[in-house]
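Okay, so here's the structure we're looking at.
A protein chain is absent from this complex, but the other protein chains hold their places.
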Amino acid sequence: MFETPDIYTLVSGSAEGTSRLGAFDNAILKAGIGNTNLIKLSSILPPDSSFQNKIIYPKGVLVPIAYGCVVSGKQGETIAASVAIAISASDGFGVIMEYSGVASAKDAEERVIKMARDAMEHRNMEIREIKSISIEHIVSARYSCSFAAVPMWYSKLL
Amino acid sequence: MFETPDIYTLVSGSAEGTSRLGAFDNAILKAGIGNTNLIKLSSILPPDSSFQNKIIYPKGVLVPIAYGCVVSGKQGETIAASVAIAISASDGFGVIMEYSGVASAKDAEERVIKMARDAMEHRNMEIREIKSISIEHIVSARYSCSFAAVPMWYSKLL
Partner (left out) sequence: MFETPDIYTLVSGSAEGTSRLGAFDNAILKAGIGNTNLIKLSSILPPDSSFQNKIIYPKGVLVPIAYGCVVSGKQGETIAASVAIAISASDGFGVIMEYSGVASAKDAEERVIKMARDAMEHRNMEIREIKSISIEHIVSARYSCSFAAVPMWYSKLL
């Protein structure tokens, strides 16, 4: 089985590159997770997960992660990525929402916070707390990427 | 390693939402797997897997899953998602095919059944059984999502 993660953090990064994937690689490096293997989740915070200010991953490990990501090659455009987690008052279960696109960091963050709130209301769950992170970038002459994520991990591996 | 799943089921759901991701979240809730973390597979039923009418997943777990999914914001459009598994007569190995798009549930299902049948013929495997599921939805004023899937799991965790 896949073991369920029990710790998480929030990260973001923006960067440029000479290719779309290169810009993505540079952005996840800035976010501090560029030397790991990301496995994209769709997108729940497991109950009773514990927030960490920072998680240091060994190189090459497989990291369960929820993320939003945008790459653009259109010079002058403002791009943004954001994630929000709405966390339940009862058991710490959370719904993670992500958004990325042509937007400001502020607009992207307001949007994901609303989406996360809606998702909890739809589940009839009372919200204890909302955590969010957002980042924007003005596209330069090359490819640019903005990335925001909730990487998860295992406390026993710290 | 990732342990190989040994049980599976078929689920589907359609729903609306105020964003694309919100519609997806509501559709997977309707399908009964909305409080888990989906890890998308490409797409084989492991040999000797056992079909379950329903699998109850603990909240937040990482679920290996093959799925088809469509989101549309075009009012009045009929969207559908379908998955089919063609299962081998010899060892229960199966190929899972998914389709989603602007279609009726019936058309989507006929298409994935043909695709799964072709995949087994291409492997020179005799088919014991085909299982499939399909769902359609007429897009309302908001975003709509149709979702069909083969979620897998581990009998020892039931």
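Each chain gets a letter, A and B, in the order it is written, and its residues are counted from 1.
Here is the rule we go by: a residue touches a chain if its C-beta (ideal position, glycine included) is under 8 Å from a C-beta of that chain, and two chains touch if they have at least 3 such contacts.
Please read all numbers here as calculations on a predicted model, not as lab measurements.
For the options A:Thr18, A:Ser50 or A:Ser90, the residue in contact with the chain missing from this view is A:Thr18. Touching the chain that is not shown, out of B:Leu45, B:Val61, B:Ala80 or B:Ile113: B:Leu45 (per the contact rule at the top).
Within the entire complex, the positions of chain B that touch the omitted partner chain are 1-5, 39-47, 49, 64, 66, 91, 93, 95, 97-99, 111, 115, 118-119, 122-123. Mapped onto chain A, the footprint of the missing chain covers residues 2-3, 17-19, 21-22, 24-26, 28-29, 34-40, 58-62, 64, 154, 157.
By definition in this document, only the chains that are shown with their structure count from here on.
Here the spacing of chain A and chain B, counted between their Cα centres, is 25 Å.
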